[in-house]
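What you see is the complex with one protein chain gone and the rest in place.
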Amino acid sequence: MTKEISIEVKGLSKHFPVTSGVIFSKTVGVVKAVDNISFSINHGETLGIVGESGCGKSTTANLVLGLDKPTSGQIIVQGEDVAKLKGESLFKFRRKVQAVFQDPFRSLNPRKKIRHIVSEPLMVHKVGSSWQIKQKALELLELVGINPQRADLYPHEFSGGQRQRIAIARALSLNPSIIILDEPVSALDVSIQAQILNLLMDLREKFSLTFLIISHDLAVVEHVSTHIGVMYLGRIVELSPAAELYKNPLHPYTRALLAASPVADPDVKLKAVLEGEVPSPMNPPTGCTFHPRCPDCKPECKSREHKMHEITPGHFVSCLNFSS
Amino acid sequence: MQTSENILELKGVKTYFSTTKGVVKAVDDISFSIGRGEIVGLVGESGSGKSMTSLSIMGLVPQPAGKTVAGEILFHGEDLLKKNDEQMRQIRGDKISMILQDPMVSLNQILSVKYQIGEVFRYHDKSILGSLKEMCIGVLKKVKVPSPELRVNDYPFQFSGGMCQRTIIGMGIANGPDLLIADEPTTALDVTIQAQVLQLMKQVQEETNAAILMITHDLGTVAQLCTRVLVMYAGRIIEKAPVNTFYKNPSHPYAIGLIKSVPVLGRKSDRLYSIEGQPPNLLNPPTGCRFAARCEQAMPICTQEYPPEVSLEADHQVSCWLFAEKGEQ
Amino acid sequence: MQRYIIKRFLFGLLTIFSTITVVFFVMRGLNPADPTAIMLPPDATPELQQRLKVKFGLDKPLIQQYGIYLKNGIVGDFGESFRYSEPALDLVVERIPATLQLTVSSLFFSVLIGMIVGITSGVKRDSLFDRVGRQLSLIGMAVPSFAIALFFILTFGVMWRIFPISGRGGLDHFVLPVVSMSLYGIAAFIRLSRSSMIEVLKSEYVVMAHIKGVPKIKIILVHALKNGCIPVITILGLVIPGLVMGSVVIETIFSWPGVGNLVMVSIFARDYPVVQVIVIFISILIVMSNLMVDILYAYLDPRIRYQ
Partner (left out) sequence: MDTLEAEGSVEAKSRARNRIPYIGLGFISIFLFVVIFGQWVAPYDYDYWDMANITQPPVWLEGGSWEHILGTDPLGRDVLSRIIHGSRYSLAIALSCIAVYGTIGIILGLISGFLGGNVDMGIMRLCDLWMGLPPIITAILVVSVMGPSSLAIIVYIGLSGWPGYTRIVRGETMSLAQNDFIRLARVAGCSKFRIITSHIFPNIVNTLTILITLDIGGLIILTATLSFLGLGTQPPSPDWGLMMNEGRQYITYAWWLIVFPGVAIMFAVLGFNLVGDWLRDVLDPKQKLR
């Protein structure tokens, strides 16, 4: 496999204005949902992004998918800047990047037969004749383990896991090279979750796909990813190869997250628990946004913002303790 | 069972729902007991009937469709199913209390926190013990809500999710219950907040020595908190074991599959084990073992007759033909 | 909280102002008929007509008329009625009490009876009381108030002669108009508060209250009632304009000497100054009642209070 860069994100920010007013609205503040993040994913690799709710991970997914325009920064997908795409070029870009989202109950149009759900991208992009499209849809269903004889049923006749399979079939229909997975298994039961994760990994192998997987569940992300980024209040605080992150977590937040994730083994006991709660993104703390909860906080942390530093090859962290 | 005194004992409890399509057997013949100071985990996937089990104990099965039709629920040896509404009301919130899953919707958004905590005292004649406000502040202090004197007058929408769940836990333990049922208490919370709440519950348990029935789908939470595990599948309990035995040496094929299908941090494998298929419909559950259709080791008898509960050790029971006499034929 | 009320108040003023403006231009600008033609006998000379126009200021350009209208309006001069040659404002003001008595008492009965029956129905869902109440409320919503009024006149007024059927006088004059005006509202509030109650009783915080061992009656009176009132109040804001419509109908049928009666007479007589004053009165009434609904909202729902 060549080390070809699939997605490169440079200094990406997305700020949402907060407005108030009954008749005339005025901007009273900004939420920095995503604040100056950078990462890159090589072809065939999987980057997992973990973080708690409101840390900006879903906004990141929307930006990479071109559903939202960034406030600043660049997203370069196979040589093209997503933010600059418009009209025809954006339409073409859609063929390369597809997505699977969290809630299998909300990600399929309840009024359409699953055959139409799976073939809609093909119809919109006019790939082949209607007969070919129909055949392709059945093949895709078969591929993800749905009996093609059920193609004329509606989504409500399927269970959560099956719906997620249908959503995956749809994402694959245009032969994309990149798939964005936004919490793909968090709405599923444990035994179904394993089925879907296995399916995703098989498909990645088979079609040499590049994944960007977003989840709050560190164990799931660790299981499928080659690299992991940890997000806190709109920023990536640590980015490293998956194995390295678990063995040698550097940022205090990463350590806290690892300690807080309950492990399904009674011998591994919960370690130190992080105090306090995530501050409001409308009013983030100065300096390092993590400093009010940080066990290793130094006076300078309150005022100085940190840049990412490469500690070992491929392992970046944004913390004063490691900025040599 | 392993402790001398059982706080709660369920014997053959069945809770059914009548719908126009037929009877849904949400809880079908389950028996277990909880000793003083134990933390018991009731594990199962969505739809397995674990929430209905807890509502059956509370006597709060949604009426009129649902009803506990058979069995005994013994609390300190007295059958809760034989109590009238007023007697149950006095027990609820005092001797038995419960924590619900989503803290943001289980508090009434338009009543103050003070009022809602106060209800626990007011309706169990505890208000003579002191000023209601002081007692409410005490509750918030116990569950470590910051600056309780000020926050007590707030409304739930001014609290974060974690604080709401702390408040609910506080209400649950306010009257020193013997049994606390926690129905997915951390599912709606973020990872770091979840850890705080779990730690709080453990601490509370140590202080009050209340028994906790922890209902969850998260095997991680169970491993961290519980002393004993009950596994529920499609309305029935299929395995009961101490927590160490359960994780090290599970017996029922479903329990084995469940444990193997969870990704564990730091133990990356290429493939997860996965149980193929879907749980059965509780409207018309299969006559035999309910897991038979998904089981790799299914035998002919599995689809014909429900397996009896077999004791492998003193406190390790399993309902599976692999361990029962007839199954070896 | 105060900011919220002030904002609502300012929005109300804007509504009144835009209503006045729209009404002025539509009535004087788009209107094909010449009001002076109606005031005068058919054989009147054009010169007489012109003099009348000058008298009422109708000869000036429309925008200028509007300016004059606003300027005079601020000091309470809304012109003279074409028909009665009296200040339009006085004509309307003397009829306001009669209308308010009618509308306020019907609103009171609608809300009171409707909510009591509706809440009881919701709590005792599928009981005999609920089933009977539901059917009656369905029928109540299917009969227009003018039909009820005529039916009452027929039975209580004409056949049995129990209650007077026209005019305003003692308390007995109130019975038929108020009852016929309230029935639709009662039916609507029964249905609304019932479904709102059922919704609230299903919620998690009611389960939580049961878990805490709160007695059922307290759950209904404190938890469910307060939450269940919020959608009812929302509808209240929408019911009030309907009530104004109802009062026009009822006042016409029972010859009730109120504003609703006057507006019908004035429309057919093309007595614009009076119609305009009535329009202003109605929009003030509606804006004020909306403001009251907003305040009630803030009182019940702390989420608005602490905005």
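Lettered A, B and C in written order, each chain numbered from 1.
Convention: a residue touches a chain if its C-beta (ideal position, glycine included) is under 8 Å from a C-beta of that chain, and two chains touch if they have at least 3 such contacts.
Just so it is clear, the structure is predicted and the values come from calculations on it, not from any experiment.
Note that of A:R106, A:K247, A:K269 or A:K302, the residue touching the chain absent from this view is A:R106. Screening A:H15, A:H43, A:H125 or A:R255 against the full complex identifies A:H125 as the residue touching the chain left out.
Even with one chain removed from view, chain C keeps its contact list with that chain: residues 11-12, 14-15, 18-19, 22-23, 26-27, 30-32, 138-139, 141-147, 150-151, 153-154, 158, 191-192, 195-196, 199, 202, 204, 231, 241-242, 244-245, 248-249, 252-253, 263-264, 267-268, 270, 272, 275, 279, 282-283, 286-287, 290. If you put the missing chain back, the residues of chain A touching it would be 23, 25, 62, 65, 67, 90-91, 94-95, 97-99, 101-103, 106-112, 120-121, 124-125, 167, 170, 174.
The criterion applied here is as follows: only the chains that are shown with their structure count from here on.
Think of each touching pair as a link: the shortest run of links from chain B to chain C has 1 of them. Once the centre of each chain is set as its mean CA position, chain A and chain C turn out to be 54 Å apart.
Chain contact summary for the complex, chain A toward chain B: residues 52-53, 159, 161-162, 189-195, 197-198, 201, 216, 218-220, 222-223, 242-243, 246-247, 256-266, 268-270, 273-275, 277-278. On chain B, the positions that touch chain C within their shared complex are 58, 60, 64, 85, 89-94, 97-98, 100, 102, 105-112, 119-120, 123-124, 155, 157-158, 168, 171. Considering their complex, residues 126, 203-205, 207-216, 218, 222-223, 226-227, 230, 300-303, 306 of chain C touch chain B.
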